[in-house]
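What you see is part of a larger complex, with each chain still in position.
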Amino acid sequence: MRLLVINPNTTASMTEKIGFAARGAASPGTEILALNPASGPVSIEGYYDEALSVPGLLHLIQTTPGFDAVIIACFDDTGLDAARCLTDRPVIGIGEAAYHFAAMLANKFSVVTTLGRSVPALEHNLHRYGLATRCARVRSSEVAVLELEHPGSDACNRISAEIGRALAEDRAEAIVLGCAGMADLAGRLAAEHGLPVLDGVTCAVKLAEAMVGLGLKTSRLGGYAPPPVQKLRATA
Amino acid sequence: MRLLVINPNTTASMTEKIGFAARGAASPGTEILALNPASGPVSIEGYYDEALSVPGLLHLIQTTPGFDAVIIACFDDTGLDAARCLTDRPVIGIGEAAYHFAAMLANKFSVVTTLGRSVPALEHNLHRYGLATRCARVRSSEVAVLELEHPGSDACNRISAEIGRALAEDRAEAIVLGCAGMADLAGRLAAEHGLPVLDGVTCAVKLAEAMVGLGLKTSRLGGYAPPPVQKLRATA
């Protein structure tokens, strides 16, 4: 099985970290192909970055041969709907993966993401997926995405402090980490706080394996119907 | 990995069919232990059956050693919350498994279940999980659960006809089959109608494998906190 894991931003070190986390979660026999677009934003923090990263992401889906499922490794689930129009293979966003898992492990969860500017986009997604009623609160740690790439930063401590506030104020029973770049922190934070801490990259890898294993496909009816061939040619 | 798959009703042929479907979905190395309570309702069709099957189900969880996750193989997700209080292992209902998968493969799905009397319980679950906004409609085929155990019945045809109505009237992009006893029909109906048709048993097996693979646990905080030891002793 071959999973196309796309980091929609152009920061190669982050793609590498995501690939590493994905491989750590993958079953034997699952190949992880972690890619990022050649051009676009270096990090995705809010609506503008999201919009500009989508064409590169779609291009990777259109030009990478032979994958069994696609994972969009940005917590905003950037371009998820458009990507689903391009393939009948499962396409999974790491945000939705983590939310759906959390909803089966806890009555309510809180999200701890990076910057406050990203919060509305995540709330928008939760609302749309239907899972807003399961999320106690989307919190920002005010840790910028690229700070997570600097090993010496105190990013993890600030994220941990925000988890502490979620426990004290939100009645959260689980925590969802709101950035692909936090994939390496989940285990440590779960141990520290004594509750499930979910990272979307690893959740998405397992979900993709699950769907591929069952032969499930993205629907071709309605909103995800494939665009006409002439449009695909014109815009690819 | 060892998955405890509980059919909460007492119909052994159905437990067998569920076990067969579960094994068909399981990865190599996953052992499926398909059990049903010794006493309780022969089928679960509505609130009363649900309530009476729960103690037997909980007893199986309390007395079966060495499982890595529990699957509740009734589409009502019978006893799901109570079961989660008994173990820190993942506990997955086949209803929620199918709903969460469908929500990642289609914009909207419809459910086709057995009898009309079961519809409110499913609507209740969807509402609670947050996924009611993703479900176009819960439909009943008026096929009783145990009819599904009779190979000569026209159950599959009636279910197929109801799927046809869901396509025509609901703008459904995927179908969720609303009974564990329909596990063997999903492939055929998906091919016939050309859209994803989800069976909860197989979805739950893969979800359980995914969660166990990631070391995820049911939260021990809040609503799923373990009952005090003296209560467990008194009621086991």
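All chains are identified by letter, namely A and B, in their written order; residue positions are counted from 1 within each chain.
Everything that follows uses one rule, which is that a contact is a pair of C-beta atoms (placed from the backbone, for glycine too) under 8 Å apart; a residue touches a chain by one contact, two chains touch by 3 or more.
Quick caveat: nothing in here was measured; it's all calculated off a predicted structure.
Visitor: Number of identical chains in the whole complex, 2 of which are shown?
Guide: 6
In this text, only the chains that are shown with their structure count from here on.
Visitor: Can you work out the whole-Å distance between the CA centroids of chain A and chain B?
Guide: 27
Visitor: Which residues of chain A touch chain B in the complex?
Guide: These residues of chain A touch chain B: 25, 27, 90, 92, 96, 100-101, 103-108, 129-134, 167, 171-174, 187, 194-196, 198, 202-203, 206-207, 209-211, 213-224.
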